[in-house]
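One protein chain is absent from this view; the other protein chains keep their places.
Chain IDs A and B follow the sequence of writing; residue 1 opens each chain.
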Amino acid sequence: MKNTLRQVFHSGKFVAGFCIFAFILLMMIIYPLINPGNPLERIGVGTFAKPGTYVSLYDTVDTETETFKLADADDKRLAKILSDSDRVSMVEWLTQAEVDLTGVSMNDTEKLLDLWHANYDDSIRLKGMTKAQRNYYVRLNNSLNNASKADTLTVTDVDPDTNEVVEKTKIQKTDYVNVGDVANTKTLPLGTDNFGRDVLKELVSACGTSIMIGLIAGLVATFIGLLLGLLAGYLGGVADDIIMFITNIFTVIPSFVLLILISYSLGQDQRGATTVAIVIGLTSWVWTTRSVRSQVISLRNRDHVNLSKLSGHSLMRIIMTDILPYIASYVVMAFILQVSSGILAEAQLSLLGLGPKTTEVPTLGLMMNWAMLYSAHLNGSWWAYFPVILTIAGISFSMNLMNTGLDQVFNPTLRD
Amino acid sequence: MKGYRKYFTKKVIWFAITFVVALALNFILPRLMPADPVAAITGRLVSGSSDATAAAKVYEHYQEEFGTNKPMLEQFWIYIKNLFSGNMGTSFSQYPRSVNEIISSAIWWTICLQLPAIIVGWLIGNLLGALAAYIRKGFDKVLMPLSLFLSSIPAFGMAVILLVFFAVNLKVAPVSGAYGFDMIPNLSWKFIGSVISHYQLPFWSIVLISIGGQAVGMRSMSIYELNADYVKYARFLGIKDRKIVGYVFRNAMLPQVTGLALSIGTMIGGALVAEIIFSYPGLGSVMYSAVTAADYPLISATTLIITIMVLIVTFLLDLVYALIDPRVKAAQFD
Partner (left out) sequence: MNTRKLVSLVIALAMVMTMCLSASAETVTELPRNESLYFAGQQWGAVATWNPIGVNQNNAMACTAQAIGSRTLMFETLYMYNFMDGSMTPLLADGDYAWNDGMTEMTVKLNKAAKWSDGTAITSADVVATWDIANKIGNGTATNYAAFISAIEAVDDNTILIKSALTEAGAPVNPLKVVEFLGNAFIVQKAWIETVAARNNDDATAILNDKADDVVWSGPYTKYISNDQQVVLIRDDNYWGQDASMWGKLPVPKYIVHTIFADNAAGETALKAGEIDVCQQFIGNIQDLWLKDGLPISTYMEEAPYQVCLTMPTAFFNQNIAACQNVTLRKAIALAVDYDSIIANAMTNQSPTFTDVPRSLMNPTEGEQALYDHDAVKDLQWAGNDIEGAIKLLDEAGIVDTDGDGWRELDGEKITLNACCPNGWTDWQASMEIVADAGKNIGVDITTLYPEWSVYQTVFTNPSQTEYAIFMYSPDGAGPAQPWGRIRQFMGGDLVGVENNWTGNWGQYTNARADEILAAIPVTTDEAELKALYTEAVEIYLTEVPSFSLMYRPAVFHEVNESVWTNYPDATDGRNIPPADCTDGYGIAALYELELVNP
């Protein structure tokens, strides 16, 4: 046993897979410690806040400031409201409105702005201009007008007693606060999802649920597969015929079709995460049965098994001591594959709207499903779905790697 | 040849039994669902009328039409009878359209998408796997983990990534549908071009994943065969390397042929989801809308069609396989 383990851990592939998997598991344990709380809690009111650190605007007003004189600060400020394409559009409008533009360069901001302010009028309807374009110019004009030109910005407050507006503080262009000093900041490494939930927190939790689903599905499938395979292989005869008959039927009917039909007939309120896991397990045992059976058949007539039989050992004991240890490595490998395909199956079911009941626990499939329903893939909210795909692929990749590693350990002919 | 005929008859009987079981499952499972689609149709029809007896009459009428008031067993019998006369019933959600009509317009899209994709993926995958096993070194070091990773990506994930990258961001491929939005189906080059360009992304999303899986499988089979005793013996005899490699890969291919049959069964599940992502008008999309609308005649029909497709392919491959490899045939007679 010790020796086998050592061998296993000498396989580069296994170790690589194991490390990835261990990393995912570690994240699942550690991250909730750093960032505790309900993963389904809605923190954002809107949908799909992008990843990054958010600083409370309210608190910054009261935070101690430092003065920095940065040379490019003004340029950056301007670039934020007036991009190069905005300049092109401004020139286009002015040209259309037949304003004399001779001697005005695109980069001469001051002159361009002067001309714009002097000539722009939103009531002028230029020929061939669509509503969308008109709206664009109105917006551009507003943002140019709203951009504060003064060096100081005054924050005011309403006195609750007198209802008078009082000056609270003045903010200089050169005022900076240290993010560490602000009372409230929130870092969302993966932003928020359609419900305004912290995606990373949800992902970590979903990862746990999905691995659990995979494990349950794998256990169920491996258990059924092993049991039927052992019985069919060891007993032979009628038991074998019956079991193989059933197995063959379920080999040919695509398991995904069965999965859809069963999940569908269960109805949404019956589908908890565990139920879904069991259903997945119930539809994916056939290949384990087949392989276990063929392995058992080849073991059945080995000398040590015959010896046990002659010694009058019980069926249970023969199977446990003389057969199981010989196929254990195979069963472990099959189990790992079942787990990873279980996780995949849950994700696919959820995407069809046949996954576990929503909003009780997050699963990878449900996260994916919600992201798709809110068309995250179309509106550029990559953080809502891409990490999910990556996680599913990562889990499944790590398991496949471990499996290949094990394969090479147990089948010396496959070794490099 | 006599042995082959025996094998053949045995297979036919065997597939017939499986077909019946599949039929029964397809019939029973969706009907276990708690929804009453007939009530839904009548509901829409009599909405607003306060005359309860009128509503009940309409309800009975549709029960009669769909046969839902009869005992399960009789319904099953009618279902089978209709099925053999080529009638799969009426869709609930798209009433009064017939299921036949819906399925027949969808099925060709699915077949034309899936079959070539699976076969191409299988061919490329096996080629790469064999090369990896033969060349080893750098090629294998890169290809092996890459294939493994590719095969680990869920089909819908691959579809979404391709969609976002090529269609939404790079805009080199259309985002959805089976042909241009401004096209009318006809047999012109323009139309065919449009169909092919819409075909790209769904096609590659299936191919890429199956390449991964097949390459991994072929690689280990080939390595296994390359290390086999007969190879060492042949080398010892001084037989040309090229000739040995030929034998090795032919032997390694055999299990991969069953692999093809299998992958057709398992791939379909994943590929159906890919269809949904690309709004490809195939069976996957039909099944998706049927599931959301609790339209069980349509659900039964789509799952049945898929099962039949898999059955036929498995059956054909079984036959071909027995022809290629006599050992299989022999094994069947144990």
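Basically, a residue touches a chain if its C-beta (ideal position, glycine included) is under 8 Å from a C-beta of that chain, and two chains touch if they have at least 3 such contacts.
Because the structure is a prediction, the values reported are computed rather than measured.
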Contact residue for the chain not shown (choose from B:69, B:105 or B:169)
B:105
So which of B:27, B:122, B:156 or B:288 would be touching the chain we can't see?
B:288
Looking at the full complex, which residue from B:81, B:97, B:232 or B:250 touches the chain that isn't shown here?
B:97
Using the touch definition from the top, which of B:100, B:197 or B:251 touches the missing chain?
B:197
Taking the full complex into account, find the residue in A:195, A:223 or A:410 that is in contact with the omitted chain.
A:195
Take the complete complex as the reference. Which residues in subunit A touch the chain that isn't displayed?
42, 45-48, 85, 128, 130-133, 135-136, 138-139, 194-196, 267-269, 353, 357-359, 370, 372-375, 377-379
Residues on subunit B facing the left-out chain by the touch rule are 34-37, 39-50, 52, 54-56, 58-59, 61, 93-97, 102, 105-106, 127-128, 131, 135, 139, 167-168, 172-186, 190-191, 193-194, 196-198, 200, 276, 279, 281, 285, 288-289, 292-294
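As a working rule, only the chains that are shown with their structure count from here on.
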Touch list for subunit B against partner subunit A, complex:
14-15, 17-18, 21-22, 25-26, 29-35, 136, 145, 148-149, 151-157, 160-161, 163-164, 168, 216, 220, 223-224, 227-228, 265-266, 268-270, 272-273, 276-277, 287-288, 291-292, 299, 303, 306-307, 310-311, 314
Touch list for subunit A against partner subunit B, complex
248-249, 251-262, 264-265, 267, 340, 344, 347-348, 351-354, 368, 372, 377-378, 382, 385-386, 389, 392-394, 396-397, 400-401, 404, 407, 411, 413-414, 416
